[in-house]
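Our next item is chain A:
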Amino acid sequence: MTFMKFATASALAMMVAGAAAAKSDITLAMQLEPPHLDPTSAAAGAIDSVLYSNVFEGLTRFASDGSIIPGLAQSWEISDDGLTYTFKLAEGVSFHDGTSMDAEDVKFSLDRARAEDSANAQKALFGSIAEVEAVDASTVKITLSAPNGSLLFNLAWGDAVIVAPESIENIKQAPVGTGAFKFANWVQGDNITLERNPDYWGTPAKLDKVTFKFISDPTAAFAAVMAEDVDVFAGYPAPENVPQFEADARFQVIVGNTEGETILSTNNKMPPFDNVKVRAALAHAIDRQAIVDGAMFGLGTPIGTHFAPHHPDYVDLTAESAYDPEKAKALLAEAGFGDGFTTTLKLPPPSYARRGGEIIAAQLREVGIQTEITNLEWAQWLEEVFKGKDYGLTIVSHTEPMDIGIYARPDYYFQYDDAEFQAMNTALEAEADVAKRSALLDKMQRKIAGDYVNGYLFQLAIPTIAKAGVRGLWENAPTQANDMTGVYWAE
Partner candidate 1 sequence: MSRSLVIGAVLSAVFVLAALVSFVWTPYDVLGLDIPNKLKEPSAAHWLGTDHFGRDIFSMIMVGARTSIAVAIVAVGIGMLLGVPLGLAAAARTGTLLDEVIMRGNDLVFAFPSLLIAIMITAVFGASAVNAIIAIGIFNIPVFARLVRGAALSLWTRDYVLAARVSGKGAARISLEHILPNVTNLLIVQGTIQFSLGILAEAGLSYVGLGAQPPTPSWGRMLAESQTMFSFKPHLAVFPGLAILLTVLGLNLLGDGLRDALDPRLRRAKR
Partner candidate 2 sequence: MSLLRVENLDVSIHGTPVLKGVSLALEAGEILGVIGESGSGKSMTALAILQLLPEGARAAGRIALSGHDMLALDEAALCGLRGNEVGMVFQEPMTALNPIQTIGAQVAETIRIHEDVSRKEALARAAQALRRCELPQERFPLSRYPHELSGGQRQRVVIAMAIALQPKLLIADEPTTALDVTTQAEILTLLKRLAREDGMGLMLISHDLAVVADMADRIVIMRQGEVVESGACPAIFGQLTHPYSKALLAASDHQPERAGHVFEAPLLQVKNVVRDYALPRAGLFGGARKFRAVKGVSFDIRRGESLGLVGESGCGKSTLTRAVLGLEEVQGGEILLDGAPVFSGKRPNRAVRRKMHVVFQDPYGSFNPRWKVGRLVAEPFHLLDDAPEGRAAAIAEALEKVGLSGEDAEKYIHEFSGGQRQRIAIARALIIKPELIILDEAVSALDVSIRAQILDLLADLGTRFGLTYLFISHDLSVVRNVTDRCLVMQAGEIVEEGATEDVFERPRHDYTKQLIAAVPQLPSK
């Protein structure tokens, strides 16, 4: 059959494929295109994926391992009551338009982010800030209304980067930051290019030019990589191809973990899911490994609670909800649903959701739970599921780092309303001491796992496919970013 011919042909092609010569520019593909280029006024992770630490920098920043390290702020002091933070800014930093970056810009940025009419998608991050004052050109003092253990962490987010009043006007089209790269050009629907910033205050970037190409369709993605149209594909959308790339000398595959807890979100207020027994039954009806294998082709770590496994404070609770259909049936019977029930399963676009959904549907069918699957566009999903809370079950990956706090929001879409947990969360937010925080986090993880709030599936892993010669890519994604500052081509 002709296809066999193709197969051999491609094998040959792979053998003869020469190693890429050292270049000073790189093309990095990703799935989603940013709607616009202002990280401080939209949720779209794509914006950070392009700009975070490349063009925009914050006072603090994430390191590739997820730890918080100094950014524009070289150092800081925290008062004993934990209410005042004093940041020392790096010297001689200037924006790409030449204007200098000083305390005033920091004050401007933060005040803008927390203002009444702010369009910042993560406004809550700045909730605890009472006042920001520029002590002098290179010193900023932030006063809190209440102690907040995660302030430094919060300030590392892409939504908290420092922008300049001079250039805020056109930020959506022509972003001006302090980073090692400057924004060069945007061909909407296709690509964005960045150029090296020659007068960068820190260690300059190794590459002259970075092109971000946007390829949403997995097939197109596969073709693009295979045809070597792109050098790197960050967050490669089709895990099924990973074995192929691993087998292909032209490429290297970097499988990194993310902050994305992928969960079977359950509408806790909608019967029968208001019954903990039913939720427990769900949890036991699900075979995580089958999902990881079937939907992610083996990529991803099973989780038993809403917390990132690679985080020091993670507790493995998968045993609590081990795969046990019989037990699930029993629980259902106890709950009075011996002969099962029917519910809706609404799935957003990503393949983890669409494929995972089909698998879960099949697994639930085993224990007598029928599901009506509906595939939704993100916009519909936000409308119906997230805002309208009109759903029984859905699958989504929560990619915000350290977001266990959402369980303390009774109005949040899975409508988990538990005073005890909310208390724990308030305590956590006020707590700055690392040990005590760990203890709290432990309790919180066990709490939601024990209440079977949602079905906890797996920690999303992102495969990054790169040409063999590419070096210095982030392995993990503590936040949605493609930090290109350290990337270079091996000789």
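Basically, contacts are C-beta pairs under 8 Å (C-beta built on N, C-alpha and C of every residue); 3 or more make two chains touch, one makes a residue touch a chain; residues count from 1.
Picked so that all candidates are chains of the complex that A comes from, given by their letters.
Nothing here was measured: the structure is a model prediction, and the numbers come from that model.
Trainee: So chain A is shown by itself and the numbered options are 1 or 2; which of them touches it within this complex?
Mentor: So the chain touching chain A in this assembly is 1.
Trainee: Give every residue of chain A touching candidate 1 within the complex, in rising order.
Mentor: That would be residues 1, 3-4, 6-7, 10, 218-219, 221-222, 226, 238, 240-241, 244, 290, 293-294, 354-355, 357-359, 361-362, 365, 373-377, 380 of chain A.
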